[in-house]
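Quick notes on the structure that follows.
The other protein chains are all here in position, but one chain of the complex has been omitted.
Up next is subunit A:
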Amino acid sequence: MDYRKRTGCGKLRPADIGREVCLAGWVDARRDHGDLLFIHLRDISGIVQVVFNVQAGSLYEAAGRLKEEYCVLITGQVVRRLEGTENPALETGDIEIKAAGLEIISASKTPPFPISEKAMTAGASVKGTEGVEEDLRLQYRYLDLRRPSLQKHLVNRYRIIKAARDFLDSRGFIEVETPTLTRSTPEGARDYLVPSRLHPGNFYALPQSPQLFKQLLMVGGLERYFQVVRCYRDEDLRPNRQPEFTQLDLEASFIDEEFIYELMEEALVRMFAVAGISLPRPFPRISYREAMETTGTDRPDLRFDLRLVEATDLFRNTGYAIFRKIIGQGGRIKGLIVRGKSEILSKNVLQNEYAREIVPGFGAKGMTWMRVAGGKLESNIVQFFNPGEQQAILERFQAEDGSVIMMIADTSSETVLSALGQLRLHLARRLELIPGNKYHPVWVTGFPLFEATEAGLTSKHHPFTAPDRTDFDPADRPGLLSLNSRAYDLVVNGEELGGGSIRINDARVQRRIFQALDLSEAEVEEKFGFFVRALDYGTPPHGGLALGLDRVASMILGTASIRDVIAFPKNRSAVCPLTQAPAPVTPEQLAELHLAGEGELKISGRREEDPVKRLAWVSRLGYEESERNELKKAVEAAADLAGRIEKLPADAEPVYSPSRPGNRMRPGRTASKYPGVEKKDLFRNAPAVKNGHFKVANILE
């Protein structure tokens, strides 16, 4: 058959009735009615039903051999379905193909999980991949990719990126590729390193971002650059994080913040429009400080109200000892008010869930709550506040009957903001305050340029970010901490989708920033000498931004995970179940890369040299330093023992038990619930229990 005559399965409509068509694709599902055999044929364009009639003789017999995921070529005629047999779940549900020819191009083994997502009859259920281990899907990703929903995500991801490309092209940006084998620079996260065969002991690093290269492109006069670029960060595992990810990276010269805001708002509007989402413009702006003070985070979710309220000043002279002590130690008190939800937020919920369990989980030591009824405050601590303080609380929070006020006090302002920020989100989710299908973009601006650390100062973003003024003294720590940066983050629905800044284009300012960071000239030369030298050659004012494309696509397409918008993602353990990467390499490869010594392998960081430490780690068995000598001797004795065992004749098949167990399968027993479950016996010996579960330490840091 001739593939050039092929029609897409999903494109056929009643207008095609009577047409002779040639289709190619995969058997999505089959249904045998005895004299009629139906299959769903699937290709990238969609699904169509094909019917084989018993009267067709050998054709019908051949169709009987079809199984799911066979790759087939079918010819036939488009006919209208019998009335009452239409399938509204299919775009082609009004028609079907009366088969006239069938060729099995390629048979398929039974897939390890169901792929079909469309029922063959109206109203029937589909098994789907729910309940299938994600690692199994990733191991057979080529089968997983046959699922129409995943294909749709990838197609739409492409369209989102294309929308951005087309738009940037229309604004005079050009796409330039930057190197992926580059030099390790301090970017905050750990680099993935690539050993150099030609330069023993030296390493390339995979880029965490093309930051310095794109700035050099501006020095190089390209003026408007963008790139859809893969970046790499070797960070600790988080559920929705990938070791390699894609950014829409851009940079422009002779611009200011307003240029970036206008450009990115338009780009984002076009990208969201791919999924029919209309973003309101202009995007509001909020300063870092306001975001922190009113939402407790620099990634504010503004789809719902709930703002934090300052209350420290209300309690300056309070008789409530805890508040007085915290304020005396320079601490602060803030709170938030939930209106009209006092039925859900009962005393029991507030005290036993929020004050005892949930808020301490957010890092605060405790939480104070008050309910408002009859124009008065009610709670177990109201008695400690005088009438004036109670009135001030009601006024400050603009409280009305049915409201609940929750306050957190701590000596650390960061703790108060962080805990309230998390509490705000928790309440919003629990009380269903977040409207569905609403998108609330916001620019967060006015970040501090520096953050204080125990050792000194560190850049809040990166050291190339321009300060809001250049008359600073690199030795004046308080003055430096009061500087703002010209950085901006783009946040949608509480998620940071991108960020950037106007950069420093004056080499003198850049050097003073390095001084403020306490970097010596030698250190600067060592780390980014090549870059700083470039600033001496007439650098234009410039700035840019990077957008996390996986995150953006996932948000636009509403997927549960960013892995659903990546063709071949790593799993949560940063492993590719399909290829089993990362994987060991041969000693020869290591030797070639100068990573192995002669004889025993020495892979720095991979194999712990100390046998006691090594065994302690693999068997998760810690020890005291005082035990070390004895353990070392024991391991050496085990090696001697292995030598003695090696010398004994061992010709028999191994025996792992002298008896022959006869009841491994426990005949006659059926699965049943352990009776102690009801009596909570299982928790009698538990070291820690929380909400009916064994409580354990975090699996991830």
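Heads up, the rule we're going with is that a contact is a pair of C-beta atoms (placed from the backbone, for glycine too) under 8 Å apart; a residue touches a chain by one contact, two chains touch by 3 or more; residues count from 1.
Going forward, contacts and distances are computed from a predicted model.
Asks: Considering the UniProt annotation of the chain absent from this complex, which name among "Ring-1,2-phenylacetyl-CoA epoxidase subunit PaaC", "Spermidine/putrescine transport system permease protein", "Multisubunit potassium/proton antiporter, PhaG subunit (TC 2.A.63.1.1)" or "Glutamyl-tRNA(Gln) amidotransferase subunit A" applies?
Replies: Hidden chain, UniProt protein name: "Glutamyl-tRNA(Gln) amidotransferase subunit A".
Asks: Check each of A:Glu130, A:Glu609 or A:Asp651 against the chain that is not shown and name the one that touches it.
Replies: The single option touching the absent chain is A:Asp651.
Asks: Which residue from A:Gly64, A:Pro282 or A:Gly676 sits in contact with the chain not drawn here?
Replies: The single option touching the absent chain is A:Gly676.
Asks: Among A:Arg4, A:Lys109 or A:Arg684, which residue is in touch with the absent chain?
Replies: Of the candidates A:Arg4, A:Lys109 or A:Arg684, A:Arg684 is in touch with the missing chain.
Asks: If the missing chain were put back, which residues of subunit A would it touch?
Replies: 611-612, 615-624, 627, 630-631, 633-635, 637-639, 641-642, 644-646, 648-664, 666, 668-669, 676, 681-682, 684-688, 694, 696-701
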